[in-house]
Structures are given as structure tokens and as C-alpha cells.
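Apart from one protein chain that is not included, each protein chain of the complex appears where it belongs.
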Amino acid sequence: MGPGIEVGQVPRAALPINPAFQWSVGNWMDHFYDGLKEGKLLASKCPGCARVYLPPRMICERCFTKCEEWVELPETGTVESYTVAHVKVGANGEFEELPQPEVIALVKQDGADTCVAARLQGGSASVGMKVKVVIDPEAESFVNMLAGYRPAE
Amino acid sequence: MRREVAIISYAQTPYEADANASREMQVLKVAREALQAAGLKQEDRYTVVTANNDYLDGRTISNMRLVEPAGAWMKNESKAEMDGAYAALYGLWRILSGDHDVALIIGESQASVYARWLPGIMMFDPTFDRQRWLLNEASAAALQARAYMNAFGISGEQVAGVAAKNLDNASLNPLAHNKLAGADAAKVLGSRMLYDPLTEMMMAPYCDGACAMVIAAGELAEKAERPVWIRGVGFAHDSYLTERTLKEMNSLRLAAEKAYAMAGISDPSSQVDLAEVHENFAHEELMAYEALGFCGKGEGGAFFDSGVTRRDGKLPVNVSGGATGANVVCATGLARIIEAAMQIRGDAEGRQVAGVKTAVATGQTGPCAQESVVFVLGGE
Amino acid sequence: MAHIDVAVTGVGYSKHVSKRRDVNIAELVWEAVSNCYEDAGLKPKDIDAVVTGNMPAFEGVNMPELWGAGHWGAYHKPLIRITTGGTTGGSVAHAAYYAVASGLYDTVLAIAFEKQSDGNSTMGLNTVALADAAAQFQQGVDPGFLASFGGGAVGIAVYQAASYMKRSGCTTHHLDKVSALCRNNAALNPWSHLKQPGLTPEDVAKTVLMQYPIRFGHVCPATDGACAMILTTHEKALKLQNKPAYILSCASCSDEAALMGISGSGTTNMDPCAQEHCKLAAKWAYELAGIKDPRREIDVAEPYAPFAHQMLMFYERLLLCEEGEAPAILDSGSMNLDGELPVCPSGGVISTNAIGASAMERITEVALQIMGKAGERQVKKEVHKGVAHGWGGAVNLNVVAVLSDTPRRS
Partner (left out) sequence: MAEMEYKKETRSVEGSWPMEHWSWKFESIALISKTREAFKEKKLLGLKCPGCGLVYFPPKPYCRCMSEPDEWVEVKQQGTITTYTFTGAWAYEGIKEEEGPAGEPLIIVGVNFDGSDTLTVCTLGEAKPEEVFVGMRVQLKWPENIEGRLDDIAHVVPLRE
């Protein structure tokens, strides 16, 4: 500011307004959720390059082809990577300490070419370990029907 | 390139956790300073490209309220909603087209205004990942760090060493805010564990700030003192986080290949004198060494251990402190370009490296460098 | 240095309707991109770079290309995202033009979209001003009062319309006529949203008055839709198209935000219908395009007019006539599909508004007119040159592109 005008600490303003959204998931994801409801893991498959997408995608990113084939995947998969989370992001966008650390894993389901990010139960993890999917058709929110993974052994 | 385009001036605010200024006043300051240093006035003819993000700024059409501070009143202006290095890329296109000769490039955001990790969560697939609240920029980076470290036997000490190097480098940069002279790997490893293997000190904390740069061709570039020429550019997009390999930075590799081809660089490790790399998390710098061709695939850790990338090494990386020293989303990559240009010009004062002729600067957008842009800069 | 001529070699639209609840954002955009590839006879492997953009607050997804671009043939490609509000689609196309004109990329895909049904359009628009409103409340402005200042659902456009009418002699009957003209044109456009064949000005005059002088029939719908176009060099275009359309020039111009200055400050943008910056953008674009007399040289115009008065106002601000002449030109029938200078043959934004895509659709529609591929909405006269416009911000951003059937002579 110019001479004679002291702003001091720059003032702030806020508003308690949170714009809401409702995203249609599309038919591919809808079919995926239908499958989970029946305890099945449904993935979409590219008819061109045979790439298998889980979660399913309508279009193969590599071939630009519609993935109109569906495959049911086995319950087993492999941990591609993981992190032990000591915090989570709270509603206000800051880290909050978790009471108990939890494992977030990237799991490649057997037969799939993409990964799912999910909680891994059991405390310990390693890259390459075999895991089994945990499906909860009764989950409160359908997005959590794929509840997570547990060690295969 | 069809035209020789040079960086002729730049300006940066100090980078701070909570600046005592609005983004508008920060942008005004750097835009004015950069124009003045280029010998330009608001009424002169130039084009403006800003980089900002509606979710960070908390305003739809965030460039709309920046018109006057950005020197864009009655100007041909546009906005890249990515890192500022992309705004520089777009400004470069505008000049290369021949329709414009001068471009003012600006990047800004204020972490003290937005809810730190929420805009990042809002990037993820709304039909699945975002609903599950497990992925954010930090947890995604930790997944990437583990995948990379596990694949190539990279140690936690090596990752921590990068953070320590950058924190120490930042101590020589008066504009940086996250700094620690004499930092070492043990201290970094001993800091608060957030998402294992990433500790708090391995993360480049988001902060407030703005930076601006004037690029020009033709008369203004020719008569400029110590112009820094843009020799090559490249940019690339990679797949969604869960659909790509996290062991390497494809977007950066593809971007670098294109930029090197333009700049006539076939052996980066010997032809590049200095690099400023946009590393949001310490392991990303090791991955960037590989993607930028400074060393072979999986050799990032050993390459770091050799000391080549320290500020007294043969190919110093992030002498400024990098993003670790100051991480302003939408400005961090642009600041890397500015820092690299300062080194070529000999403007880097206490952190000046001797004999920098060719430098590389990178910018990234999206989780785990999903999108990258590379600039190769050269002196006279 | 020779100018690199930039040609439009393909365009594509998704369906444009008020609610697409069968697809997600990425899938909706795919429809437009897929149609665009088909129109151009190209595949993703032929694309050197991608430019995309939308207005993210309407969909609630930050940088949607991170998740969506895999659906758009952008795998491992250079991709840049441009967003500038209502002008976004135009700004995206302009960036694609510069990418080709820079000599760095031969063939560039430009994508713009909005899926408004995933959010709330009114709230999406409000997010433009919430920061400023927060500051104003803090300084003692009654919220209800502020809402009425903003013009409610129709925003600053009501002030602009009233001012324009005052300055030009435009009457509400002209507004009704504009709506009828556009909605009848839209009925001929398979991609348009609101099709009202046979709509008369008298029908429009019977719709609800929202806020003086704007009636419901004068306002655009909220649309889910996407648009894509492929730009390439003159040489490559000639291999793909008998008659490509060239983008001769692009220009944008920014004024100070109007009506509410920052947090309640005054603003020097005093008359929202003045749009001096639109005139400047048009002047720059015509200069680059080598157009000396736009009134004689422009054959078709697609001004960005989500509100009826804007078709006339921007006709003037695009320097297609003197200020105040547009209402009489409308009356003369010159703006009709079979007129001397047809305006909004597509049906315009007032019939279809997928916000982020709208300014790009002005460009694709002019391109289609030049290529002679506009189907039933093809204007009767021969089209050599056209002007496409975009508008947004707080009435303070304008983008202008000039298209032609022959490359720039430089």
C-alpha cells in the first residue's frame, strides 16, 4: 500500500457455503456396482488389446476402443505398492492423526491390468504379497461395497 | 524453433507459509516488477498467460479478478489451469506463432487461503476413489515412493538425503521458506511419519507466493541484456494414478525426450550444467534424474549418492532448494524455470553455480507427476 | 517468418440435453471426441497434442482430465488444460490454434465440455462471486440485498440488457425476435438442446419475466454437452478435406470485472454493455486476418449470446455494424438463415449452453458453415469468412476468432 495507508495484517473473509454435486457414475461403473452387490468383481475388457480394467472403464485408453466385454475376476490379487498411513485428511483439509495406523494398498487383481486403491486389513504388508478381496454387499454406501483386502494366507 | 525466444526478465515474491498480502497484491508486485525489468509499461503491447486454479483460489474463473494485477487490462490474456510452466509453454506458442512478440507469464496460489489437501482430493475419480477418501496427493506419493523404492532397491536414506540436500540448499535462497542449513538424512527420517515411507520433511509443504516472467522474440529479445534462450520444450500426460506404472515418471520422460530433441541434446548428463526439478516429494527428484536421462533406469539412488547433484557437483539439481524450499501450486514449476534462468544469467547470488550454460527446468501437475513439462534453457 | 496456416479438419459434438444421467463426465466427453475423430477421418495416433478445458466448479472435479483424458485418446500425449470461464471453449480452441501455428505440433485435438447436471448451475455461477460476497458481508451488506444487486438468476446480464436497450433503441420486441430466430434455427441443428420450431416472438413475449428486461424465453438453458475439434496445418488438411476451414486469427481481450469490484470496491467497468474490450479483440483479430471491412467481408457470425440482447449487442461490438444499428438489421431479415449476414445459424448459445463448450461451438459452427457441412442449418449464401465469439467472466472477458475458406495471406 502507498504512504498513509496501513493495512496491517491483511483482513480475511469466509462463507459457510459448500456447493454440492451429484455425479452420475455411468453404465460401466454402475454395472461394476451391480456386480459387487452380488459379491462379484466385474472388470471391463478391451476387445482390441485385451487390457482388463478394474474399476471398469468404458474406453480403453490405449486403443480408444469401447470395452464392451466383461470378465469376472477371481478374489485374489497382488499388492503392487502400499503405504502405512499414520494420518488421514480431515474434513478441513488438514492431516489428522489416526488412532491406529492403517495400510492403504494398490492391488492388482489377478487378471486385471490396473490397480485398485483400498484398505488392507491385517497390519503388515509387503510388495508382491497375495491378497483376497473383501466384498460387503451390505455396505452402507455402495462405493464401499469393495471394502478392502486381506492377506490370502 | 521458428523463432528465437528468450526469457528477458522475471520476478518472485518471497515464498511464505502465510503471506501478509492477498494473491492480487502478490501478483501485482511480481507482474509490475517483471514488466519493469523488461522495460515494458502496462500500455505496451504484450500478451498475458496466467496459471491459477479455481479450486485453489476458491473462485470460479479465478483469472477474472486478476485482470488488473496481472497487467492484463485491455490485453490479450488467457489462463492455463495447471502449473505455471504450462503458462510459459502457452506463452511460447503465442510468440512462436508470430502473432505476438512478448508474453507476460504469471503463476500464483496461496496455501493459507485454501484447505490444504482438499483440492488434491478433488482430482480423483469422483465415481470411485474420491468417494473412498483414501487417495490424496500425499498418500498417492507414498504409494509411488514405495513402488519405486521397492523396484530398484532405493533406500529411505537416499530419499531422505534428497530432502536434506534441498533443505540445505534452500538455506542459501532468501526467497525460500522451508529451509534448514546442514540438514541430514537422519533428521529427515526422524521427522513425523505421515504416510510410510514418507515423513513430513520429505514433503514439499504448500505455501503462498507468486512469480512472473517475461518472454520475448524479435527486437526486445535482441536488445535484452543477458537473454536466456528457450532451446527446447516438451510436455506429456500420463494415465490415471491407478492405471499406470508408478515405478517411473513416464510423463517427464516423454516431455524430456521431446525437449532434448529440440535442443539438440543427446547426452543430458554431460550436456546439461544444472537442473531445477519440480519435486513435490523427495523421491520424485530421484525419479526425475532417471526420467531426465541424467542416469539409467533405477539408478537414481546411486546417482544421488555420487554427489553429482549437490550444489558443488557436476550437475547440481535444485540449488534453489526446489519445491522443498517453496511449493506454490501453479507457480512451483514456473519458479524452477526462473531459478534456472537466474543461474544462466549469473543472478543467483549466494547460490550461484559457476559456468551454467545449459539448464533444464521441469513443472508438474496432478498426483505423482501425472502431467509434466520440460524446458531446456541456454545462455548466449 | 511465414505464418503457419491452421485448418479445422474435423468437429464433433456429444448429444446436448439438460441431463445426461447415463454417462459420467469422461464418457460424455468421449462421445464428442469420438465423433470428431470420425469426422476428421483420424485416429488418436494422428494427434500430436491435446488441449482441453471446462468450468470445473460446475462439475465439482478439479482438473477432470487427470481422470478423464484416458477416454479421449490422450494416452501419453502432450496435454494442456485451459480454463477462462464462459470463454473457455474459445480459449481452448485458441490455444490449439497457437499450438499448430507455433510450428511445434501439426495436428491438435481441442476438447471443451460441461456436464451441468452433475452440479447445480446457479451455485456454479455463484462460486464466481462468493469470495467477494464474503468480504462484502463482513463490511455490512445485507445478503438479500446483495443477491438482488447481482441480478439473481440472470446475473449482470439484466443490467447489460437494460443499458444496451437504452443505447441502441432495441425494444423488448427485438429480444423476443432474437429468441424466436435462434430457437427456430436450433430446430434445424441436430446437436442443439432447445429446439422450438415455429416459435414466434409473440410466444416468447408470453414467457415469465425473470428480471427486467429479461424473460424466461430470452435465456439459455443449462446443458450437458461436449464439443471437440481437430486443427492441423494447411498441408495436412488438404490431404483430409476438399474444403477445410481455416482459423485466420484469434484474439482475446480482458476488461476489469464489472458491477461488483473486488469485495465491494468500485469498478471502472461502468457500463456492462460498452464491451470496449470486445471491440478491441475484434479489431485485433480482423487485423491479423487481413480483414479491412468486416461488414462486407464477414459472411456469417456466431456471437456468444446466452441472453437475447447479446446477439444484437455483440453483432455491434464485433464491428459488423455501427453501434445501435443491430435492431434495425434484425428487423430487415439480414440475420436470418437466408439473410445477408446470417447470425447464430446454429441456434446459438441461447438454445444450447454447455458452458465450457459453448465458445468452442461458435468456432465449430462457423467452420461447418465454411466447409458447407452445416446440413439443414447451412446458410443460403456462399460463406467465405465468418467470425466466432466467446464471452464470459463478470462481463469482462471476450474471445474472437476469424475463420475463412482460404488461408491467411501473409
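In this document, chain identifiers A, B and C correspond to the written order of the chains, with residue numbering beginning at 1 in each.
To be clear about the criterion, contacts are C-beta pairs under 8 Å (C-beta built on N, C-alpha and C of every residue); 3 or more make two chains touch, one makes a residue touch a chain.
Computed from a prediction, not measured in an experiment: that's the story for all the values here.
Trainee: One chain isn't displayed here. Which of the visible ones does it touch?
Mentor: Result: the unshown chain touches A, B, C.
Trainee: Consider the whole complex, including the chain that is not shown, and state which of B:42, B:191, B:245 or B:271 touches that chain.
Mentor: Hidden-chain contact among the options goes to B:42.
Trainee: Tell me which of B:100, B:130 or B:146 is the one touching the absent chain.
Mentor: Missing-chain contact among the listed residues: B:130.
Trainee: Could you tell which one of C:66, C:199 or C:273 touches the chain left off the display?
Mentor: Only one listed residue reaches the unshown chain, and that is C:273.
Trainee: Going by the touch rule given at the top, which residues of chain A touch the chain that is not shown?
Mentor: 1-8, 10-31, 33, 68, 70-72, 91-93, 142-143
Trainee: For chain C, which residues lie in contact with the unshown chain of the complex?
Mentor: Touching the chain left out of view, chain C contributes residues 21-23, 57, 60, 127, 130-131, 134-136, 138-142, 145, 148-149, 151-152, 158-163, 166-167, 171-172, 208-209, 211-213, 256, 258-273.
Trainee: Tell me which stretches of chain B touch the chain missing from the display.
Mentor: For chain B, the residues touching the absent chain are 21-25, 28, 31-32, 35, 42-43, 55, 58, 67-69, 71, 73-74, 110, 112-115, 118, 122, 126-127, 130-131.
In this text, only the chains that are shown with their structure count from here on.
Trainee: Taking the mean of the C-alpha atoms as each chain's centre, how many Å separate chain B from chain C?
Mentor: From the centre of chain B to the centre of chain C is 33 Å.
Trainee: Please list all residues of chain A that touch 2 or more other chains.
Mentor: Each of 21, 23, 25-26, 29, 57, 61 in chain A touches at least two other chains.
Trainee: Where in chain B do residues touch two or more other chains at once?
Mentor: In chain B, residues 125-127, 239, 243 touch at least two other chains, as defined above.
Trainee: Which positions of chain B touch chain A when the two form their complex?
Mentor: 20-22, 114-118, 121, 125-129, 131-136, 138-139, 142-147, 150, 192-198, 239, 241-243, 246
Trainee: Residues of chain A touching chain B in their complex?
Mentor: Of all residues in chain A, those touching chain B are 9-10, 21, 23, 25-26, 29, 53, 55, 57, 61, 80-89, 92-95, 101, 104, 106, 114-119, 127, 141, 143-144.
Trainee: Quick one: in the complex, what on chain C touches chain A?
Mentor: Chain C reaches chain A through residues 20-27, 30, 34, 37, 43-44, 57, 59-61, 70-71, 73-75, 117-120, 123-124, 126-127, 130-131, 133-135, 137-138, 263.
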